[in-house]
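There's a structure below that I have some questions on.
A single protein chain has been omitted from the complex, and every remaining protein chain is retained in its original position.
Chain nomenclature is as follows: A and B, assigned in order of appearance, with residue numbering initiated at 1 for each chain independently.
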Amino acid sequence: MLGPVRVRDGNPWHMSDAASGCRFGSGIERDEMGILLMDFEWTLFFQFMIIGLASGSLIALIALGYTLVYGIIELINFAHGEVFMMGAFFAATLVVVTGVTSDSSTGLIVSVLILTLLASMAFSGLLNAAIDKLAYSRLRKAPRLAPLIAAIGMSFILQNIAIYWKGPNPFTGPDLIPSEIRSYNVLQEWPLLRDWFADSTLRLRLIDLFVIGVTIPLLIILSWFVYRTRIGTAMRATAQDREAAALMGIDINRTIGVAFLLGGGLAGAAGMVALFYNNSGRFQMGFTYGLFAFTAAVLGGIGNLAGAVVGGFLIGLIWSYSDGFMGTFVSGWGSQWTNSVIFSILILVLVFRPSGLLGQEVADKV
Amino acid sequence: MASSYATRAEKWFADRKQEERKRLLWVLLGAACLAVYPFLDSALGLNQMGQWIPIFVFVILALGLNIVVGYAGLLDLGYVAFFVIGAYGNAFITSPNSWFVQRGWIPEYLQSFWPAMALSWVLAAIFGVILGAPTLRLRGDYLAIVTLGFGEIVPDFYTNASGITNGPQGIGQIAKPPSIPLPGGREIGFSTIDQDNWFWLVLVVGLVSIFMITRLYDSRMGRSWQAIREDEIAAASMGINTVSAKLWAFALGASFSGFAGSIYAGYVRVVYPDQFQFSVSIIILAMVILGGIGNIYGVIVGAIIIGSFDRILATELTRPLNWMGEQLTWEPLSWLGEWLATHNLNSDRFLIFGLALVLIMLLRPGGLFPSSRRAAELSGDDDDDVDDKEDLYDVREENARLAGGNA
Partner (left out) sequence: MVTEIEAGPPILEARGITKQFGGLIAVDEVDLNIATGSITSVIGPNGAGKTTFFNMIAGIYKPTQGTISFKGKPIFGGSGFGGTSLRPDQVTSLGIARTFQNIRLFANMTVIENVLIGMHSRMKAGAIGAMLRTRSVMREEHEARENAYSLLDYVGLGRQAQSTAKNLSYGDQRRLEVARALASGPSLLLLDEPTAGMNPRETAAMTAFIDKMRRELNLTVLLIEHDMKVVMGISDQVAVLDHGVKIADGSGAEVRSNPEVIEAYLGKGAAELSRQFDAPAAPVQSPQVEQLHPGANP
């Protein structure tokens, strides 16, 4: 039942390929090796870049949660993907509760969206902090693998709760953003851009802008929090040296709690956005997104906030190009290989550069 | 002088031999109790043979994972990968539908169950080495994630490389073990309908596995695993090649998974990738952790508990539960009755496995039947945590302690 999720449900490319205006099939020849000979199309290249950046920003939000927690207590919070999924579920339920539909007034829809975003963040943040208090906090002194195993257990518990909540099958997102707005092509509709992109089939949808529009402010707020506030400073100090931070009077448990709260909050935001972006949800969505996000965090250098963001965008781009772009140039290639590609990246990075792209190598103390 | 040393060592070995005899007796007794189950099953009309055989295969898997997780202390979250490799190995070698057989690459004499099992065993071990060699240098939690990635890639490969693997439909017509002729013209057959024979076959394989694993643990190699688990740097400084010792654990664990896979393939006669999902790795991990990480008998009990819930109890207990729900019409609790009346315990499986992992870690880190040593390591209040103590602190405390002790 549970297991390697074919990412179709989570992949924006599949939602829109019919309408994306990409041109396939014209003038394609196949050579003996099975490689498609097709002119390289810049439109296609940029189209997948847009998709990749949108999903990349989602992944970055989730990856930050992994990195925040790992930076401080060196725990791979395996249940983090599920916290993200719970955020999406909560948003779906909340929208139904408010009773708002796509027919409501624009002002109402926008305010419900903002409310849902904030509520999902609060929900996931508290959920993450509660899981920490309930399970991980009692295992702080245990060997590293004990909390990791507990986190795996937690992830399974949350998935089962999600099955109780919405059933085992995928469900469509709440019908809140009208589909014509969701697929509204900014490049063809907005006055200035319309002139520039007149001949192009490139599409930048409003929903893509929505994803990026939620992500970027959150990243700015996070970096302000971490680098400009007292508690953010305390977090950084704790990440560097927990004992020394405790000696300086920092309340370690509170700091750890805040890291879980923040990470969960970002995951909740990502969950809400993913729900509207993909227009679907499923109890397994956290597994794929979670592992991709973890890969992103590792790729950027786990424990490094900027690394998580960079890694998130890179993984988003790889995801998008592997899913769609490669398929048009290499026969037999398609979204079914994306999981393998991303997990291979994960393995290769961990083996050859465990400190990631932006991380620093740290010597083990003997 | 020298003779007294010799006697002490001799005495130790004599003691061990006696202890092992006693243990062997218990194991055989337990096995004998299990061995009569097929008669009970048919006498009582339980019809659970088809569930117990896979459960026993999972017991073997758990024993193998215990080498990796329990003995060497390496968390392997992709153990299912080797199970897939073993199962497909058997399919590739023996099925007439196999891409390799159809090309005539597999010699005739290999196309039967036992040679295929031996080959899958070796194949899984080789893949264990291929995955392990570059990754075993990694820290524990990173290794866990790498193995998880591998556990995802392998079934993915078998799904997607449909030219060779026939994709999601999988490969059928896998060879069964040849019948064993008995005097008097009868024979012991291993068709899918010969459930009893399969049961005993898997039981015997399990016994042999227990025998091999206990001996392995009680040897130079087993000691080196314990040392690595406790303090890797000290172990390396004592002359243990930590990477190769871990590699051995990894490859041996993988080989058990591989041959369990090929037995499983011979039993179900068809393999397809959906049988081998991430949750399988976690179920096996839960078996090891629930029963008692590092304690082979605990692991067996844990595997039987989890396996029987997974395959038998969840289904069998649903009906009584629903019945109870129907009886519960008392007004204040009628909502509960309604819920129970329609609830299917099979939808709680992940909750149960997850709870098992979390609760065991929190309440009883050594598992239900802990190996005393492993429990001490996992509880974390090990006073041996020297490496994060400052030298200065260490000296003062010890001096104070010694001074106090002398007074």
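The working rule: a residue touches a chain if its C-beta (ideal position, glycine included) is under 8 Å from a C-beta of that chain, and two chains touch if they have at least 3 such contacts.
Source: prediction; values computed, not measured.
Among B:Leu77, B:Ile153 or B:Ile240, only B:Ile240 touches the chain left out of the display.
Within the set B:Arg269, B:His343 or B:Arg373, the residue that contacts the chain not displayed is B:Arg373. Residue B:Glu230 is the one among B:Asp41, B:Glu230 or B:Asp348 that touches the chain not shown. From the set B:Ala9, B:Ile180 or B:Leu333, the residue in touch with the chain omitted from the display is B:Ala9, counting the whole complex.
Contact with the chain not shown here comes from a single listed residue; of B:Gly206, B:Gly222, B:Pro273 or B:Gly307, that residue is B:Gly222. Residues of subunit B that touch the chain left out of the display are 2, 5-6, 8-10, 12-13, 212, 215-216, 218-224, 226-227, 230-231, 233-242, 248, 252, 373, 376-377, 382-384, 386-387, 389, 391-392, 394-396, 398-403, 406.
One rule holds in what follows: only the chains that are shown with their structure count from here on.
Each chain gets one centre point, the mean of its Cα atoms, and the points for subunit A and subunit B are 34 Å apart.
Chain contact summary for the complex, subunit B toward subunit A: residues 73, 75, 77, 134-135, 138-142, 144-146, 148-150, 152-153, 155-157, 159-160, 233, 274, 277-280, 282, 285-286, 289, 347-351, 353-359, 361-362, 365, 377-381, 387-388.
Within the complex formed with subunit B, the subunit A residues making contact are 1-4, 74-76, 135, 138-139, 141-150, 152-161, 163-164, 168, 243, 287, 291, 294, 298, 336-337, 339-340, 343-344, 346-347, 350-351, 354, 365-366.
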